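Shown here: the complex without one of its protein chains, the others still in place.
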Amino acid sequence: MDFREFDELASHREAACAWVEAHVRPEWVEEQRRSGTHQTAELHTLLARDGILAADWAPEYGGSGVDPGFARAVFDELGRRGLACDGWSTTSMVLRTIEHVGTEEQKREYLPAALRGDRLIALGYSEPDSGSDVAAAKTTAVRDGDEWVINGQKMFTSTAQLCSHVFVLARTDPNVPKHKGLSMFLVPTDSAGYDIQPIHTLGGQRTNATFYADVRVPDSARLGGVDGGWGVMHVALVHERSASSPGSDGGSLVRDLAAWARTARRPDGTTVLDDPLAAERIGRMAVDEEVTRLLALRNRWRAQKGDLPGVEGSMWKLFATEAAQRHSSNILDILGPEGVLAPDAAGAPAGGRFEEGFRAAVVGTIYGGTSEILREIIAERHLGLPRNR
Amino acid sequence: MDFREFDELASHREAACAWVEAHVRPEWVEEQRRSGTHQTAELHTLLARDGILAADWAPEYGGSGVDPGFARAVFDELGRRGLACDGWSTTSMVLRTIEHVGTEEQKREYLPAALRGDRLIALGYSEPDSGSDVAAAKTTAVRDGDEWVINGQKMFTSTAQLCSHVFVLARTDPNVPKHKGLSMFLVPTDSAGYDIQPIHTLGGQRTNATFYADVRVPDSARLGGVDGGWGVMHVALVHERSASSPGSDGGSLVRDLAAWARTARRPDGTTVLDDPLAAERIGRMAVDEEVTRLLALRNRWRAQKGDLPGVEGSMWKLFATEAAQRHSSNILDILGPEGVLAPDAAGAPAGGRFEEGFRAAVVGTIYGGTSEILREIIAERHLGLPRNR
Amino acid sequence: MDLDFTDDQTALRDTLRTFFGKESSTAAVRAAEPLGFDAALWRKVVDLGLAAIAVPEHLGGGGAGFVELAIAAECLGQSLAPVPLIEAAVANDLLASLSDAGSSSSGARDARLESLTARAVAGELLATLALRPATGDLARLVPAGAVADLVAVLRGDELLLLRQPDRGPATPGGAVHNLGALPLADCPVDTEHALVLARGPAAVRAYRRALSRWELLTGAALFGLGSKALGIGVDYVMQRKAFGVLIGTFQTIQHRLADNAIALDGARLLAYEAAWAQDENLPTADTSATMAFLFAAETAFKTASEVLHFHGGYGYTLEYDIQLYFRRAKAWSLVAGDSRAAYARLAHHVFGTAQAQAPAPAPAPAERAG
Partner (left out) sequence: MDLDFTDDQTALRDTLRTFFGKESSTAAVRAAEPLGFDAALWRKVVDLGLAAIAVPEHLGGGGAGFVELAIAAECLGQSLAPVPLIEAAVANDLLASLSDAGSSSSGARDARLESLTARAVAGELLATLALRPATGDLARLVPAGAVADLVAVLRGDELLLLRQPDRGPATPGGAVHNLGALPLADCPVDTEHALVLARGPAAVRAYRRALSRWELLTGAALFGLGSKALGIGVDYVMQRKAFGVLIGTFQTIQHRLADNAIALDGARLLAYEAAWAQDENLPTADTSATMAFLFAAETAFKTASEVLHFHGGYGYTLEYDIQLYFRRAKAWSLVAGDSRAAYARLAHHVFGTAQAQAPAPAPAPAERAG
């Protein structure tokens, strides 16, 4: 057994820091917070230019040969500094899906362009009437010669305002059981009939509703077989639920809290960490974070061996997001009254990062499969319990 | 609003203590623990002799005119001293049910005798294959002239080893939906064909399996209408789930823990209660206990107004038993290694009462309706959510 | 024993539920963000006499009690009404009792206190209470501090009344943006111009009693908040479908809503017991208040969190109302500090020795590290 993380990460940390120092502008963090758009175009261009986006890809599709460890270290470091790359996250999930199920033409069309930074792809699964029950999608795609005509609405199409494409789940056969009549399409956002409306969230992020009125795409925009969309989306979901690397959540709130608790002093001169009631919770959070890290490590190890960590990915996602909610709430309690202060309030601990984290943690147990759906997956596939619907 | 408990209880406390001092022998507690039979015949005789059993009943059925407040105070005081009267608890539930649904003859047959101490009645609902789904009972009662012939097996017929009767749920019509073909019978335990086997439990109590092989009872042993057993049992269950009086659980483990924590000293001379990590849990438990007390108070208030506190009773039972499980576990943690010591181990805190309480608390969420059944009742009847089976 | 409201109390509840339901729609609640104060609604609340309902009649108040105030707080909580009714009521009660005690017992009437009390009770001035003793020359994060004319605060063993000439309902100031959209502000303690309300043990006692009353009323408000959140949840799961059925048929949703329903009933009983105990002047009144507050806080937050979760992605959008409840469930309780420490103090009050029961004001805040 060997629980050592990729050694590359440690050895690349210094280089990654240097890259980030050299290229990242601090005001991007504020801009992401202000706009709610957790993707910065200039940063993306730089990541593409230096081959960081393309680090872990085969050369024939645009792979840069940059060390994947360095690339991970860069994203890790960006996360630590509060810079998200949400648009790239969804894009890379879709790229991995294209790699798995796409045609050679599709790989050549999408992969190199995306790795060059010229494509961003948003996820278009959820609809107003279908979230967890994503297979109940009502958006339709009807074949018309060599084209498909798409009609419907998608919800929570995050970062779509910056994307070149939406990865749309659409019904191509209404006359079969719901899972069997779906197909996936890569819909360009400059298509006629496509529209977008912003949705603002509790965590401060902006997401979108996207609308499809007789949007026409060529058959080559279809990823995977006709009516084979459920399987294709499953591949993408597995990538979503296991797309973890340490610090990719923007760093550890618990570590930040501990730093605060180690130095913040009570009137009697003791530190907050000296308060057993604070320390006990911090200790508990540290254990949860280690479990989260190990479950993520297992996903990466599985991926390294060439497996798709389906059940394990669900376990990680469920544990990590529920722990994050417990932690973000406990953290505010430990902070006391100052815990309520928002990022733009004077005197907010850690610049309001905890208050913001508390609001943002809410969505963790919803996006990419609710906790309930994940428990069902684990009950059925891991424990062999009977399907209960 | 007035949250004052029956004033009688306070004013009767002294008299109740005096009665208990005068009559109760300390070795009964040890005897109940050793035997697992939580009912003491000599005590029962005394309670009957002094009219305490019959305190809250109409004179025509044997009511003694003794002040119900005094009677409650006596049971409360017995509980505080660790003496249970489980056989009388089930008996009084059944007596209340007889009062609600029995014929005048049945009232005259069972009530005075029971209030004189000459009858104890065990509950015979559960079966090997039906616990929560009690309506699935397979025990049958077939009419034969003016008699019924009962065949089957009951599980968890607690205190039956001391009882004159078992209150048996039996199927009288197998050809209708399960709830609609049940009837209730008072089966004498000296009937031919009746048998009993002890079952030993984690909490140290003895319960029983009881067996019915062609047991014959007269039609007058039937309580409520033919095939009307479900409604009759519902009345009894409501009484079970709301049969609360303060301290009737044998006193407050939390109060005992607090007493321990106030005096037990750490090596540095501070008390355990000075440990914030202990105090925090004790404070939390104190709140839970107050909620439990108030939910019980509400049941009594409802009963006082003549209502059957159905949903409220379920709420109390669910909250009280789940809180007791949390508490009994937390208490052991606070005690530390000494928490594992059993009642007969030297140096066990409070004579092992906490360790025993931990084991005994387990059954709370099972008997008289599992927590899951109670949540369903609350979801459907209180919140109006749809039936989910 | 009588767990029912009196007829008058029932009428009050019906009136206030209608009033707040109408005047404090969620649209109005949103419109009052981020300050969290609706001046027009506050005027109406004052005109109804709610902030002085528990002040004795001879001091210009309504002569009712804390059960009536708890009813008002519950209705406020249900509608998230952006008015500092609880703070004002507690501060008015504190001023009235000190003013009354001064004029009746010592005979040494303090005309300034009497005048300020009269104006606060009449609704001309908005008074509030700092929930933590002042540190240095600052009372940190005072509820309603951004809109109050008067702030009662403990400093050392002096209970002070600060006049905030630069602030008040008409001229809010110093507000800090916060999770709960509460009109919190730091209030400078200008000891030269402050009125000393009491000194020594009497000051600490009066302050602690006021804190208890704030706790019980906030407990009632959090119960109201939680009960409304539960109602929103029940409505939502009875209309939203997934997998072809109402999500309200799913066992896990049913069970969690049922748990919340029980806890809310417990929170309600605790809050009204605490209010009754205040009105009856029972020795348990303070511990009852703390219990009511802590249990309601946990229950409201758990209920609002779970109901938000049952909304799926919609729960995360600002467009749906549940986020308004979720944020306040956390913030309303947090302004009084870490609940864990409060539970530990409670254990000492309920079970501790006399020594451990010595007055211990709520802990002062940790200084920020940087």
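A, B and C label the chains in the order they appear, each numbered from 1.
Methods note: a contact is a pair of C-beta atoms (placed from the backbone, for glycine too) under 8 Å apart; a residue touches a chain by one contact, two chains touch by 3 or more.
Everything numeric here is computed off the predicted structure, so don't read it as measured data.
> What are the shown chains that the omitted chain is in contact with?
Computed over the complete complex, the missing chain touches A, B, C.
> Which listed residue (B:P112, B:G193 or B:G339) would be found touching the missing chain in the intact complex?
For the chain that is not drawn, the touching residue is B:G339.
> Looking at the full complex, which residue from B:D133, B:D195, B:D214 or B:D307 touches the chain that isn't shown here?
B:D133
> Name, in rising order, the residues on chain C that touch the hidden chain in the full complex.
250-252, 255
> Touching the absent chain: which residues on chain A qualify?
So the residues of chain A touching the unseen chain are 1-6, 255, 258-259, 261-262, 273-274, 276, 278-284, 286-287, 290-291, 294-295, 297-298, 300-301, 304, 312, 315, 318-319, 372, 374-376, 378-380, 382-388.
> If the hidden chain were put back, which residues of chain B would touch it?
Per the touch rule, chain B residues meeting the hidden chain are 126, 129-133, 136, 155-156, 199-203, 207, 259-260, 263-267, 272, 275, 277-278, 281, 325, 329, 332-334, 336-342, 344-347, 349, 355, 358-359, 362-363, 365-367, 370-372, 389.
As a working rule, only the chains that are shown with their structure count from here on.
> Can you name the chain that lies farthest from chain B, using the mean of each chain's Cα atoms as its centre?
Chain centre farthest from chain B's centre: A.
> Report the inter-centroid distance (CA atoms only) between chain B and chain C in whole Å.
About 40 Å separates the centre of chain B from that of chain C.
> How big is the gap, in whole Å, between where the Cα atoms of chain A centre and where those of chain B centre?
Chain centroid spacing, chain A to chain B, equals 53 Å.
> Which chain B residues sit where two or more other chains touch them?
276, 280
> For chain C, write out the residues touching at least two other chains, lowest number first.
250, 340-341, 344
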